[in-house]
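Up next is chain A:
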Amino acid sequence: MHEYAFFLGCIAPNRYPGCEASAIKTSENLGIKLLDLEGASCCPAPGAFGSIDLNIWYAMAARNILLAEQMKKDIALICNGCYKSIYEVNEKLKKHKELREGVNEVLKGIDMEFKGTVDVWHLAELLYDPEICGIQKIRDSITVPLEGTRIAVHYGCHLMKPKKERHFGSTEHPYWIEELVAALGAEPVEYRNKMLCCGAGGGVRGYDLVHSIDITNEKMINLKEAKVDALTEVCPFCQLQFDRGQIEIEEKFGVKWGLPVLHYCELLGLAQGMSPQELALDLHAVSCEPFLEKVL
Partner candidate 1 sequence: MARTKGYPETLDKKLADTRLYEDERHPDFTKTVEKISMTIPHMCFQCGTCTASCPSAPRSSYRIRKFVRRALLGLEEEALTDPDLWLCTTCYSCTDRCPRDIAPTDVIMAMRNLAAQRDIVPVNFLKTVQAIYTTGHGVPNNDVNRAARKKLGLNPEPPTTAGFPQYVKGIQYIIDYFGLKERADRIVKEREG
Partner candidate 2 sequence: MAEEWKPQILGIICNWCSYAGADLAGSARTQYPPDIRIVRVMCTGRVDPLFILKAFTDGADGVLVSGCHFGDCHYLEGNFKGAKRMFMVKSLLRNIGLEDKRLRMTFVSASEGAKWAKVVEDVVKTVTDLGPNPLKELAR
């Protein structure tokens, strides 16, 4: 059993609890134990905090990392936004002495000190890593193959970009999450401009909603063209943007897409036999039923 401190973030636990539930359950089936990270907070939102003052962003993220350092466990998480904050700050503080000292100066006040003793992982990369889990193991864990479904993948920006500060290689034509989808028995589908941003990041969703959902709408057009049954991602914030975004698109632009959007953990849950209720799919703004009909 590989054990990790499970960093929840905000949107998974507070908007899509199904992501949280499925993440814990499915990965347990795959030999990965996700432990509560007591007292963790918002990562904090890289757009909002990073834009106002990077130093606060460093310090707040560091606090979350230190909770894991105290647990002596690496961090696993399921949100790209969180990944940017927690992973990137962790790496930056390890690398840059002066940044580290600055942050520790702040954290002194709450008796904390960044030592850089843990690493940060996105659950998706752990699932893909044969050392930890790997495609085959996922395939073996499947009880309800998602056969006959066409699923497109949205990677999300902050997981893999900027590539120089990540370890996933090129960000132009990645395919590893498609492999994870194929492992569930579904057919992964390529579509135009796959790596285009969901539109939510950088505080834009809050700053200029129509601008932000117009980007989402462009993705929807490309997805429609590829005739997919569902879109999957590994980021609840992207999920929020695609899921609630479709409702907003309908309100503002009068276009109805009705494309089910599921976090990879939710898909994995379904494939491992979890029921839609256990995944709280009813909380999704866009009904997942058309997709479920194909699966169940």
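Behind the choice of candidates: all candidates are chains of the complex that A comes from, given by their letters.
Convention: a residue touches a chain if its C-beta (ideal position, glycine included) is under 8 Å from a C-beta of that chain, and two chains touch if they have at least 3 such contacts; residues count from 1.
Everything quoted here is computed from the prediction, not taken from an experiment.
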Report summary line: Among 1 or 2, the complex member that touches chain A is candidate 1
**Report entry** Footprint of candidate 1 on chain A - complex, ascending
**Finding:** 8, 10-11, 13-15, 17-18, 20-21, 36-42, 44-56, 59-60, 63, 106-107, 109-110, 112, 157-158, 161-164, 171, 195-197, 199-204, 206-208, 211-212, 214-215, 218, 277-278, 280, 282-283
